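Missing here: one protein chain of the complex. Every other protein chain is in place.
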Amino acid sequence: MADTALDSPATAGHDDHAAGHATSTGLSNNKLAMWMFLGSECLLFGGLISTYMLYRGRHEGSPTPSQLYNIPLTSISSFVLLMSSLTMVLAVSAAQRRDDRNTTTWLTVTALLGATFVGAQVFEFTEFVHEGLGFTTNLFGSSFFTLTGFHGVHVTVGIIMLMALVGIISRSKFPGDKAEVVEMIGLYWHFVDIVWIIIFTLVYLIPS
Amino acid sequence: MSTAHALAVDDAAPGDDAAHADGGHHEHAHGLTDLGYVKVAIFLAVLTGMEVSLTYVHIGAFFMPILLILMVVKFVTVVSYFMHLKFDNKIFSWLFYSGLILALGVYLAALCTFQFFAGN
Amino acid sequence: MAISERPSVPALAGNGGSAYVTPSSSMGVFRRPVSTTGWRSWVFTVDHKKLGIMYGVVAMTFFVIGGCEALLIRLQLAAPNNKVLSAGAYNQMFTMHATTMVFLFVMPMAAAFANYLVPLQIGARDVAFPRLNAFGFWCFLFGGIFLNTSWFLGGASDSGWFAYAPNTSVAFSPSHGVDFWALGLQITGIASLTGAINLIVTVLNMRAPGMSLMKMPIFTWMILVVQFLLLFAIPVITVALFLLSFQRNFGAAFFSVEKGADPLLWQHLFWIFGHPEVYILVLPAFGIVSEVLPVFSKKPLFGYKFVVFSGAAIGFLGWGVWAHHMFASGLGPVSVAVFSVATMAIALPTGVKIVNWTMTLWGGKLSFTTAMLFATGLIIEFTIGGLSGVTHAVSPSDTQQTDTYYIVAHFHYVLFGGAVFGLFAGFYYWWPKVFGKLLNERLGKWNFWLMVIGMNLTFGPMHILGLQGQPRRMQVWTDFRAGEGFFNLAFWNRVASVGSFVLALGILFFLINVLYTAKKAEIAPLDPWDARSLEWMTTSPPKEHNFDAIPHVHELDEFFHRKYEEDEATGEIRQIATYEDIMAEEMAHADKHFHMPSPSYWPIILALGLPIVAYGIIFQRILAVGGAVVILLAMFGWSLEPSVADESDYEPPTDGGTTKELATLG
Partner (left out) sequence: MTTNQTRHRRWALPLAGFGALVVLSGCAKDAPQDTWQPAGDNARKIDNLQQPVFMIAGLVLVIVAAVVGYCVFKFRDKGQAIPQQSHGKPALEIALTIIPALILVGIGIPTVNTLFKLAKTSDTQCVVNVTGQQWWWEYDYPVQDGCGGISAPIVTSGQLVIPAGQKVLLRISSRDVIHSYWIPKLNGKRDAVPGRVQTLRLQADQPGIYAGQCTEFCGLSHAYMRMEAVSLDAAGFKSWVENQLAPYEAPAAGSTASQGEALFVSQCSRCHQVNGILGADGTPVISRPDKYVYSGAVPNLTNLMTRTTFAGAAYDLMTQDCKTALWNTPSAQFSAKYLEGVSPECLDTVQLRQWLRNAPAKKPMYADPAKLVETGGKYRGMPNLGLTEDQIDKLISYLTERK
């Protein structure tokens, strides 16, 4: 079971600096932590998605999911979020080239695309409320808004982080390794995107 | 090269501090070129297009499985390429996929118990 | 402090060494805290050892609180139709007893041990994310205080520790108790999650050179498994608690049966978390006894690899059995059958542990110090609890047993006879490491024997009570249903109540011992037990930077192997060095610069924001906004402040003298 990657550097001898990071595995602490956090988030979103799946058919007193969903709109906003993953990865790539200007540009574009997505979601929510589906209306409503709301909050937190990053990089006040932090936030951003890939299919495309 | 990477760490000669001192990353060498990322994005966009158009044509029993497969392909593509999991140390894959698989396992099992009840 | 210069006084002379510090600023406004003495050195510390001690002190306080709640429960149940506690007070009492013991005593006490010892055991100078570590502690403390303030703000939660919906809905539990409970656990959950990430990274990334995973001390291994369980279990309870809070505070419908909700959703979510949780509680104790038994048997842990794998296997299997808490809920026979069989399977890896501990004793040279007594006691007491667990796994029988005192007996045997005994073994074993003094062995023996007698008197009769039909969570029982004869339920209830006071007396002896030791006892030798692992290869208490030189590891039980050698020819074990030799050797090669994390204001400020938000949600929404602002500000301050004070403040390390790198954001 013992993974060689976990063990080998430790046996390599005296010099901790042999690897990119002075750690037993040679991997960055920050990145390791971020991946662990994302693994843990799988169980969070898994719980929310399961709650929705269990309750999506229980929509007494409101229009049904298939009546409510505006597939064209959601498709576009899903596409926007998907493309923000592209711009994010371009930002990471620029950061790794230590190209600050492109990094900040791509980060800004990513944040804007994210904001577009959130905007569409806010619009969608208000539409639903107009049509008679509120947070407290029924089980479908509670679980729909909780699931998509949690995702929306994740996107929003991502946007805040991206903008903070832009600010910090352009003022070049940065503790530690810039590229690595861009990469970490990128991981978070992509994760939020893949969660939406699942939500888009399970919630919107597959009718109850 | 990607699988060997985990071992590459301790292959580095002792005293090879250069990469570290300037904050450089051994991950540099991996991943795609910017053009490569654009191609992946186009692939994803096409899949999304397929998904959406599927909801407008009626293909009966295949609808669900196809959508689910497309979903998984998109998911894995983003994780592997944009998140570099394919190129990175496999510890990261372990951490993430163990969370993912665990989540799938427990929640599907839990949902199943609701089904079993219905059939009881 | 930013850096510790190499101590000028001999390392063996204990804590100390001169240190100078240059503060760097935080957020351009505040100077970073720099005190190395006084209360500030504790409140703003990021030192894993100080945090470990703080975790311990606070957890112990909560143990006494939770224990006093238990004593009130036992007083109420000492006689039929008793009136010590009203129904409402009783319900709050057992809910808070369980919540306190589980979330505010055993889990944080395990965190105390993990925090203090894991870096020492793997030869690191701190954890990977020192500020995150401090943040976790403050979350735990504030969360715990927040939970307990509910007593004074309209009543504590009265829904039991597993808080089944819909009894937790506002209509059925109109006080704010459940709100406090849900939000409080959310806050302590943050402590567990950040702690988990931190410790996993620490163990993976900060081991001393040569320490491969299979040379890691077993306690560190068990802590690693526990952190993975936490990493994946905490988000599940987080979801459940969010649904509950949304239900209560924002009118969501998740548990509104009249709207078609299924109450079993809560049960699944709670127990998907809840069963891994019980292994989260007991595995650290297993780790502790797996350290203690070898030391006092003068033998390595029998089947180290099997113990490691069985720990991992328990962690893994623990995910597939949660529905054994729901055998009477109406899952349908197919699901029940699956979970019944899966539950039985967990007896196997646990059995492996019991076997290996016993075989560690076998052929050893056993000295029964108090630590050893607790460890040996654990083997027996835990086995009793584990075996009653197997009788629950037989699902048809469990429909007779569930929600009776037979279950209460089961889980107190595994929790008290398992987790708590393990922690006490740890107290006696590591006390000289942490405080430089040995706990008194005479008082320790009293402590142990009173606890053993007390726990068996308290929880043993509960087996009988339960099998004779006394349900749990009953404010009163009646004479009419107690049966006839002298040894009826009334008798056993009384025995249990008397036993609980014997138990309390035992624990009182521990507290007395602590005070006595603090006042009287001599400074302990540095290696009082002839120990085997790295944490003993430094001063007691360790200096801020833990090790003068990071040891290079060649063996499992490195320390032991530096002291003893096996004669190839005769197979005889010979001492080749004393601990003084070894430590002098380490000192001679001491590193010149220690790259230590710096104290910070942000962890405590960030943590303080959380209960403010929570009070806000319950009482006044605007307060929540204020709390959120505190949190946001603290986060910004945090991310702009380097974990280790600015480069300009110290001479960057040039040789291998640094520890493994600390995370920039940690």
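Just so it is clear, A, B and C label the chains in written order, and each chain counts residues from 1 on its own.
The rule we apply is simple: a residue touches a chain if its C-beta (ideal position, glycine included) is under 8 Å from a C-beta of that chain, and two chains touch if they have at least 3 such contacts.
Being a predicted model, the structure only gives us computed values, none of them experimental.
Shown chains touched by the undisplayed chain in the intact complex: C. Note on the undisplayed chain: of the listed residues C:L120, C:C139, C:L361 or C:A531, the one touching it is C:L361. Across the entire complex, the residue among C:I234, C:A253, C:V408 or C:I464 in touch with the chain not shown is C:I464. Contact with the omitted chain, checked across C:T188, C:S297 or C:T517, is made by C:S297.
By the touch criterion stated above, the residues of chain C touching the omitted chain are 86-88, 91, 158-160, 164, 166-167, 170-174, 257, 260-264, 297-300, 302-306, 328-330, 332-333, 336-337, 340-341, 344-345, 347-348, 351-352, 354-356, 358-359, 361-368, 376-377, 379-381, 383-384, 387-388, 390-391, 393-404, 413, 445, 449, 452-453, 456, 459-461, 463-464, 467-471, 473-477, 480-489, 491-492, 564, 566, 571-573.
In this section, only the chains that are shown with their structure count from here on.
Centre-to-centre separation between chain B and chain C, using Cα means, comes to 35 Å. Put simply, the C-alpha centre of chain A and that of chain B have 13 angstrom between them.
The set of chain A residues touching two or more other chains comprises 3, 6, 11-15, 17, 21-22, 25, 27, 32, 36, 39-41, 43, 47, 54, 177, 180.
In chain C, the residues that touch at least two other chains are 204, 231-232, 236, 262, 269. Only residues 204, 231-232, 236, 262, 264, 268-269, 272, 319-320, 322-323, 330-335 of chain C touch chain B when the two sit together in their complex.
Residues of chain A that touch chain C in their complex: 1-3, 6-7, 10-17, 21-25, 27-30, 32-33, 36-37, 39-41, 43-44, 47-48, 51, 54-55, 58, 60, 135-139, 141-143, 146, 164, 168, 173, 175-177, 180-181. Contacts from chain B toward chain A in the complex involve residues 6-7, 9-10, 12-17, 19-20, 23-28, 31, 34, 37-38, 40-41, 44-45, 48, 51-52, 54-55, 64, 67-68, 70-71, 74-75, 78-79, 81-83, 89-92, 94-100, 102-104, 106-107, 110-111, 114.
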